[in-house]
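Complex shown without one protein chain; remaining protein chains in place.
Going in written order, the chains are labelled A, B and C, and every chain counts its residues from 1.
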Amino acid sequence: MDDMYRDYILDHYKNPRNFGELDGATHTYHDTNPLCGDEITMFLLVDDHDTVKDVRFTGRGCAISQASASILTEEVKGKSLEELRTIDREHVLQNLGITVSPARVKCALLSLKALKGSAWGLTEWPGEQSTGTGTA
Amino acid sequence: MDDMYRDYILDHYKNPRNFGELDGATHTYHDTNPLCGDEITMFLLVDDHDTVKDVRFTGRGCAISQASASILTEEVKGKSLEELRTIDREHVLQNLGITVSPARVKCALLSLKALKGSAWGLTEWPGEQSTGTGTA
Amino acid sequence: MTSMLPRTEVATLDVRTIRADFPVLSRKTASGKTVVYLDNAATSQKPRQVLDAMRTVYEEHNANIHRGVYEFSERTTAAFEGARERVARFINAPEPREVIFVRNATEGVNLVAYAWGRDNIKSGDRIVTSVLEHHSNFVPWQQLAAETGATIAVVGIDEDGRLDRDQLRAELRKGAKLLALTHTSNGLGTINPVREIVAEAKASGATVLVDAAQSVPHLPVDVADIGCDFLVFSGHKMLAPPGSGVVWGRASLLLKMRPFLYGGDMISRVAIDTTTWNELPWKFEAGTSAYVDAIGLGAAVDYLQGVGLEAIHRHELALTGYLLPKLLATDGVVVYGPKDLADRVGVVSFNIEGIHPHDVATIFDSEGVCVRAGHHCNQPLMNRLGTAATTRASFYLYNTFEECDALIAAIGTAKRVFKI
Partner (left out) sequence: MTSMLPRTEVATLDVRTIRADFPVLSRKTASGKTVVYLDNAATSQKPRQVLDAMRTVYEEHNANIHRGVYEFSERTTAAFEGARERVARFINAPEPREVIFVRNATEGVNLVAYAWGRDNIKSGDRIVTSVLEHHSNFVPWQQLAAETGATIAVVGIDEDGRLDRDQLRAELRKGAKLLALTHTSNGLGTINPVREIVAEAKASGATVLVDAAQSVPHLPVDVADIGCDFLVFSGHKMLAPPGSGVVWGRASLLLKMRPFLYGGDMISRVAIDTTTWNELPWKFEAGTSAYVDAIGLGAAVDYLQGVGLEAIHRHELALTGYLLPKLLATDGVVVYGPKDLADRVGVVSFNIEGIHPHDVATIFDSEGVCVRAGHHCNQPLMNRLGTAATTRASFYLYNTFEECDALIAAIGTAKRVFKI
């Protein structure tokens, strides 16, 4: 268990970075994990040059989903929408730095799904139907 | 097998008694065995004293269903409707005089069902929904 | 905790012998711990007796049922129809033909919604249900209401998770076409007094469906005594395989209903332009039934009756009575549902403050303790409780007091990991 609940994971969970709503967000997307009710809303402020000037998230859920969201937002700021495309499942799981059991992978990836949803309306989310709602 | 296909069964099958339509029948009932498509139509001519003056049947099907119908008609003629009530499953199976395997019981009883249907519209057929059609 | 039972009172149930019938209960998890299976409300484990009954069909006389004239088919048909008779007796159904085999409770509710609901629920009609319902006894009615223009009323609960009987009465007074109510709650363990409630509902003219998915496995259930019109449950929660489920319905209603699924075996006669239906129960069993699963359910009923449903219920209450005070005495633990044992079955929902149920379940798993974390297909209830999810432990006849201790110990582990 110490494998999964490392100190930095618990720190991100208890003190999430970039947490809260983002006034003036240009892109938002809300998604849930139907299995457990975890929720993430991603807010992006994207400028005219397609660069993410600011990012925030709100949500509730388990340590894995919330820490994953917190870590992801840290990485996103300052990137172009194009660069966001390169962030995939493997990348997120690796960045999380822990081994996530199969049932928890959805938790770990919920924030990525919300991010992709906010950036492109989930067309980048292969093999899965949209279950969230957003504006962009 | 000789247990089941005795000579008199085969004789009733090949030379059914009281076979054919009955002009002027007062009661008729048609039923099928949904499992195999066996069919029996029973025709009764009942007089004002509720006595069965004449009986006929038509049908197609296996030796058991047709022989059973033939044997049953022989018994019915001259009986009152009230007396018909006493003819039940056990009676018919016993009258048939052979051991019928479970899957074939429905064949053996189809004619009884048609008889009861013609006499009382199947209210006497416990535990089973009407699947046939008749007039009385 | 007025009716708490002392631990010794359950010596009647020989749990050690029972456990020997369930090979899976002695398995170890990857972490090397012997499994502590406390997720029985999700599904139960299966005893040898059930598995052997099924294997016997496959190895001795397997054949498709009903339509075969040969011995193997007759034997398999007899086993299948024998299972129906056992199930009918088990729930005291007036007639075996009222027992329809379906996949699970969910299909059972949908069968009633499609085959009874579409002809009997009209625009403006009212369907009454409760916030305790599993999604399977809520979404079909919600969708039927949306399709027909009926309205749906959802009766609430009090702080202890007990149904608001006054609200229910008020809803019934307004006139309800259907009451769809769970017997016992899979989220909180609440027992609804269905006998009384059904009497009130029937008096007001409503048709009543009881979701017995969580009661038939754990309590004596008697449809004649309850007085409802339909009752559904799932075999997999009562020692039988997934794939076996039952909808019981009054013959008088089933006879009038249109069929649900159309196809082989449910017909009497098919012509190009018109078809007539088979007799009950087969009218509602289209295509090849999951007949081995149903035979497994028959064997499960035998097993449960051998142990005794009263004894099983008492045993589970004893476990609950042992666990609840320990949970309530644990710092940071919130327990949902009735605290009085008289109102509940052995389903215990709780949360540990500061730890999401998913994380709780993951940490429990590392200790071999299997519990459910999530909304338990009870989202309306979770909203009512003001939480997205709970951790749920649920008992069955093979659980032990030591397993309760393992759960309490795992809470300690979770708090240590989360530094709480």
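By definition in this document, a contact is a pair of C-beta atoms (placed from the backbone, for glycine too) under 8 Å apart; a residue touches a chain by one contact, two chains touch by 3 or more.
All values reported here derive from a predicted model rather than from experimental measurement.
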item: Absent-chain contact - pick from A:26, A:58 or A:101; value: A:101
item: Hidden-chain contact residue, picked from the options B:22, B:44, B:69 or B:107; value: B:107
item: Selected from C:81, C:171, C:229 or C:265 as touching the chain missing from the view; value: C:265
item: Residue, one of C:94, C:124, C:287 or C:325, that touches the chain absent here; value: C:287
item: Touching residues (missing chain, whole complex) on subunit B; value: 1-2, 4-5, 10, 35-39, 60-64, 101, 104, 107
item: Hidden partner interface residues of subunit A, rising order; value: 32, 34-35, 101-104, 127-129, 131
item: Residues of subunit C in contact with the chain not shown; value: 23-24, 27, 29-31, 35, 37, 39, 42-43, 45-46, 51, 55, 58-64, 67-73, 103-107, 109-110, 113-114, 134-140, 142-143, 152, 154, 234, 236, 241-243, 261-265, 267, 269-275, 286-293, 358, 361-362, 364-365, 369-374, 377, 379-380, 383
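Everything below uses one rule, namely that only the chains that are shown with their structure count from here on.
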item: Chain centre separation in whole Å, for subunit C relative to subunit B (CA means); value: 45
item: Rounded Å distance between subunit A and subunit C, as computed from the means of their C-alpha atoms; value: 37
item: Shared interface positions of subunit C, touching two or more other chains; value: none
item: Junction residues of subunit B - those touching two or more other chains; value: none
